[in-house]
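Below you will find the structure I want to go over with you.
Missing here is one protein chain; the remaining ones are kept as they sit in the complex.
Letters A, B and C mark the chains as written, and numbering starts fresh at 1 in each.
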């Protein structure tokens, strides 16, 4: 049975979360949302889940398509505002933030702003949202990207929307980690070779001595993901 | 019938308030509190009353001795925090603030900090609380002082806690207004002569051509003050 | 009801061409859409919009040509429909200047306005091309010498805030997520509240200090039931996916977009909002 990349990504990200840490996701973050809820349902019951609507430790019972939806405040213990979570990050008390980039470079810098010149772009992207501040102040950033090709992983960004404490990058092909300022593969998803990964990546990857295969979701993880997201919102970004 | 100076002060201050303005008092401000409630009960029903507990437009039914008391939030339409009111002042949207000074000089600068050197004072006063910011950012400051003598109205302050937009000073002897940077009497309370006022004041006062007598409280004002403050908290500062 | 309650058209008529307007909510949630539609109907031009994360609202204003500047952290249709089609087209064709912000710099700029200071410093951000692109300057901490990015004051002429309930004095209650709305209401020169329900003068007080936005900050109150539609209003109605899907579909080409605009926005009948497609 072959897992959908969304499930591999969600599961790989969930496993990166430690019990008890504070974790934040923003807009358009369906995969991080599933990852957070999966981690909380499995190995990290004390995860403190923070989101853009200002909900503290909500327990949503239904996943909306928009990750700003009020449904993501259900069961919260406290409601503050987005500004409070940015402040939390600014003072280095936010443990993990999930961010994404249209383009990502070797150093984990990323672009969500423009393809082409900033003032007259070829493609106007949505904008970095909170990234420029969060990536540089949260204790660590986990990036995800639902496409792994040379348009996404580039030698040179058209624009650096954000850079900073990127620790992990999770894609449909691999889990990469930043070592001494450069991304390198930490595990390859089932069926992916280093050569295929390098081929899909616009910058040169260091080849580590040991390069394990990403453990696919366990049965428990698969069941939990399905229970969390029965409507399959985690696949939206692949549409 | 001779009015207690507290009633004259409260009444004179109430008359200075315009309908619809935003007005704030802080700690230890029993007379401003009575003045605000009196103005609202008479000529200024649309006054927006703000206080240190963050209550917006409260309608206290009972006056506490402490002007930070939760009783002063009764009937509020909204509860924010003190910080919001300081911000309001900082952006020049607070119309009137009531402040007091242990020492007040000719220019309406005042001292609530120390008598003697700052670092080793002869008398350590309570401190200026919000004054240093509010006096310089609120659209106007009304100062009150329950004692009018040469110790209170001085040639030279031991310490300038605050200075700024002081417009009025109300005392047991007179109502003073700042004209071109200097205080001068605007009206003398019943029975007070200019000479007596000058004698009680440590700096030289300009003598205006016309110097009316402060109109004593009307019967309606007297009745309203008594209804607002039946326990006489307005006299506390005279104890 | 008297007080500050006026008709939507009259309230929106008070907004001048060229004004900077901050819009409540975040992406598809509690956007002041009724007022946004009216801005388009009145043919406003040269507006500048302020929002941390916009979606339909900013996209529509960009497509209709109402805004020529957008001070925003994000404009998109999330994973539902991807890029914002009209916003993107306007920016790519040079009709819209995107003053890209990080969401936190929108917040910081609003805070500067609220606190009466011309700028506020922020932690982090070095290395982002936003600093040169936006010509943001730096300051040095006078105590330690540390260099910090200085975000200039962002003071909207108007904040337009959609709320659950408001009274005639402008005291307004938001249920659930407040997003950046209180910052906007405090930072703006003037505030328009559009309310699902206009309640009697004493209602919010009698229920115990239920106002989120104090009335003294508010200039105009508009009764606008379903006024966030097709966006959600917490506890009342969800995002209208079908409408948004049709909007995005129509926006792929200019003629279809104009037709859609005519049918769903320019007709005053569309004002009430929410008739199913």
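As a convention for this text, contacts are C-beta pairs under 8 Å (C-beta built on N, C-alpha and C of every residue); 3 or more make two chains touch, one makes a residue touch a chain.
Given the structure is predicted, the values throughout are model-derived calculations rather than measurements.
Considering the intact complex, the chain excluded from display touches A, B, C. When the whole complex is considered, the residue among B:46, B:70 or B:212 that touches the unshown chain is B:70.
The residue from B:12, B:30 or B:201 that touches the chain not shown here is B:30.
Although one chain is not drawn, the whole complex shows that of C:10, C:93 or C:146 it is C:146 that touches it. Considering B:162, B:183, B:197 or B:225, the position touching the chain not shown turns out to be B:162 (whole complex). Note that of B:18, B:133, B:196 or B:215, the residue touching the chain absent from this view is B:133.
The chain not shown here touches chain C at positions 115-124, 137-144, 146, 148, 150, 152.
Although one chain is not displayed, chain B still touches it through residues 26-28, 30, 52-55, 64-70, 73, 79, 81-83, 86, 90-91, 109, 113, 118-134, 136-137, 159-164, 233, 236-237. Summarising the interface, chain A meets the missing chain with residues 22, 48, 55-57, 59, 73, 75-80, 84, 87-92, 137.
Going forward, only the chains that are shown with their structure count from here on.
Shown here, the protein chains touch in a chain-like sequence that does not close on itself.
Annotation: 27 Å between the Cα-based centres of chain A and chain C.
Taking each chain's centre as the average of its CA atoms, chain A and chain B sit 57 Å apart. Annotation: 40 Å between the Cα-based centres of chain B and chain C.
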